[in-house]
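Below you'll find the structure, written out as structure tokens, and then a few comments.
The complex appears here without one of its protein chains, the remainder shown in place.
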Amino acid sequence: MNSTQLFEEVVDPYKVVFFDAFGVLKNYKGLMPGVEKTFEYLEQRQKEFFIVTNDASRSPAQLAEKYHQMGLSAITEDRIISSGMLAREYLDLKVNEGIVAFLGTADSAHYIERPGLITLPVSEVNDDNISEVSALVFLDDEGFDWSGDLNKTVNLLRKRTIPTIVANTDDAYPMNASEVCIAVGSLATMIETIVGKEFIRFGKPDSQMFMFAYELVRERTGVNKKDIVMVGDTLHTDILGGNKFGLDTILVLSGNTLSTEAETRISSTGIIPTYICSSAVIQQ
Amino acid sequence: MNSTQLFEEVVDPYKVVFFDAFGVLKNYKGLMPGVEKTFEYLEQRQKEFFIVTNDASRSPAQLAEKYHQMGLSAITEDRIISSGMLAREYLDLKVNEGIVAFLGTADSAHYIERPGLITLPVSEVNDDNISEVSALVFLDDEGFDWSGDLNKTVNLLRKRTIPTIVANTDDAYPMNASEVCIAVGSLATMIETIVGKEFIRFGKPDSQMFMFAYELVRERTGVNKKDIVMVGDTLHTDILGGNKFGLDTILVLSGNTLSTEAETRISSTGIIPTYICSSAVIQQ
Amino acid sequence: MNSTQLFEEVVDPYKVVFFDAFGVLKNYKGLMPGVEKTFEYLEQRQKEFFIVTNDASRSPAQLAEKYHQMGLSAITEDRIISSGMLAREYLDLKVNEGIVAFLGTADSAHYIERPGLITLPVSEVNDDNISEVSALVFLDDEGFDWSGDLNKTVNLLRKRTIPTIVANTDDAYPMNASEVCIAVGSLATMIETIVGKEFIRFGKPDSQMFMFAYELVRERTGVNKKDIVMVGDTLHTDILGGNKFGLDTILVLSGNTLSTEAETRISSTGIIPTYICSSAVIQQ
Partner (left out) sequence: MNSTQLFEEVVDPYKVVFFDAFGVLKNYKGLMPGVEKTFEYLEQRQKEFFIVTNDASRSPAQLAEKYHQMGLSAITEDRIISSGMLAREYLDLKVNEGIVAFLGTADSAHYIERPGLITLPVSEVNDDNISEVSALVFLDDEGFDWSGDLNKTVNLLRKRTIPTIVANTDDAYPMNASEVCIAVGSLATMIETIVGKEFIRFGKPDSQMFMFAYELVRERTGVNKKDIVMVGDTLHTDILGGNKFGLDTILVLSGNTLSTEAETRISSTGIIPTYICSSAVIQQ
């Protein structure tokens, strides 16, 4: 099961492909060289595809625009499913009024802006408006002062019993070839421990991400889970989540999981991809 | 938001009701007194209902039969969604051949029996057949020798890299008014820590349980999430899971959460039900 | 065992008293009113006393000076045992050369300054000196830029295999009557999880704090553990640590544990003080 196979051979029997973004389609340098051929191949064979990404820093429109700037026009806004969209759906369904406080950039706040709700950076919560705060959302690790605003967040959650949403569950993300950044998921976990409350987390490996994508797919085409394959570089998020949701899975060795350590990590974690490919780039 | 309301008033605007079983419809003594009136009320008003339960010890047919024996005929097999059904779906989608080893009773094993797979208690795994074991499932805390078979399970997982499914994520369950039993979820967590692998868990609060029920509902009726309310006695499973999936939620005080501690627990956990009712029994 | 008793009656049979600092002798407003009488009482009866505190933000000399400024001259430098002193002992015994990088204020860095070692804020670690860094110490939550320097710390620990010491294990500390601050222990735990390494932690409830104080006591007087009582306001650190080390313990209700919740917290945590007093102030 675990020897490397050609991506085009592995992907051939499936009607729909879910792709992780970072480490699969792009890295810190830009697009993975040759990955545009993969999308030509998928379009020629009329296979559907979606990007399923733990990202709440930018809207799907902004994320799509980035791909277009890098020369990959196949990835359109309607094909991007981000964990930020689940945070937005939660607010739509469960939070009707008041102030939604957030940690993140102004770009990330677009996810949570909707009629009837006021969005406010945590830095702007004060004694006058704290009683109107009806939810808190962790969106991005940038756009705020860590020391001041994380302490403020702890005290906000000690004073107010409100739902707290984490729109990106990742612990860290790559910044360049050798360095990582602390992601907002780690900051949220630290605060969750201090205040002793239970936050609502959206993002792979949680099934709700895959369900969101699956429902979108079924609106377009009459497929079932057997027709879909999830492609990712991370065992703990992409492969575990895809497996649990009942999808076949492809581990690619172009990102978080190096080819030298793939076998060891699979056997030590017990997270088993259906296939392993060196990358998501077709070789034809 | 958090003062107690009448169940019939709260439930009135919804088209579909999801019920937890233990602590809501029944307890260790049998049915909650008067709960049959609730189902008469729901049927008169043509509201749909489903039982969403972390139970892999018996099949839906067996669970329904139990309700019928206690005098509640409204709960039929097709209205019961159990975490065991998700384990079965996982095997359908992801495990095609070989031996599925399990911990649990013979009754619980019915969940995992299907054409093409051999089901085998962990006690019967041996040097001759261990190489054919393709999955392991934790089903129930009964039906096996804890000391012998849990040790055997640890060594099976050290020798074989196979998916491991936990079909009931609860830590403990009530045995009588003052005592609890260790549930299979706790045994699984202990072994997961020892072997350092990541198991696949099905059961509330995980969204996949709610999704399974939601898909069943939508096949029958054209409702959306706004039309459904989840009723449960446990903040951490029923209410957290319902909230996260985007449903309104009713905490009932007839089981795990006592009326004296409800407010404290809600503010200390940050898990906030939409409504609180003393029980799921209507008062009319 | 658990009804409130007078501090002077409880403390009478012991020859040595260990005091926690915050919530026992002082709070955010200053000294606990009347606490100077307690020290007069102890000195009259020739009882020894020590302050045992999870604090690495200031040296014992600086901490003693603060008590003197508040009007409590009995607490001298040689009677203060801080978690920072254990960090210093670790470096004395185990780190012989190179750069000790730290997170904290210049005041806190005094703990780790010693002949043969260069101390350097994490912010000043760079490509030229990173190979000489031989240890990292978390000292205080102030004195550095959280976003920049915590990210830098993560990458330092990914590049270098060095011992990492946490000189204060507390998660949070009180800032005023209603607000807390994130302590350096929480920041350290977040980074430990991200890098997957195991840090060396000093501070109550760890026995090493109590051992350090105990050795100091025995150099002065011929007492044994039966002669010592630990006084603290926090079950999880002062009482658990004192109990485990074999000391009798007094929970005081003037800080973290409120009188309304003491019984509930004791039974829910299973951490049982030998005595409970309303405060460490004698009533005579």
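We just call them A, B and C in the order they show up, numbering each chain from 1.
Keep this in mind: a residue touches a chain if its C-beta (ideal position, glycine included) is under 8 Å from a C-beta of that chain, and two chains touch if they have at least 3 such contacts.
Please read these numbers as outputs of a predicted model, since none were measured by experiment.
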{"item": "Among the chains presented, those that the missing one touches", "value": "B, C"}
{"item": "Among C:Ser59, C:Ser108, C:Asn243 or C:Asn256, the residue in touch with the chain that has been omitted", "value": "C:Asn243"}
{"item": "Residue in contact with the excluded chain [from B:Leu6, B:Leu31, B:Leu93 or B:Val154]", "value": "B:Val154"}
{"item": "Hidden partner chain, residues of subunit C it touches", "value": "89-90, 92-94, 157, 161-164, 195-200, 206-208, 211, 225-226, 236, 240, 243-248, 266-272"}
{"item": "Residues belonging to subunit B that touch the chain removed from view", "value": "141, 145-147, 150-151, 154-155, 158-159, 171-172, 178-182, 186-187, 189-191, 193-194"}
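In this section, only the chains that are shown with their structure count from here on.
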{"item": "Centre-to-centre distance between subunit C and subunit A (centres being mean Cα positions), rounded to whole Å", "value": "40"}
{"item": "Subunit B-subunit C separation of Cα centroids, rounded to whole Å", "value": "44"}
{"item": "Interface hub residues of subunit B, defined as touching at least two other chains", "value": "none"}
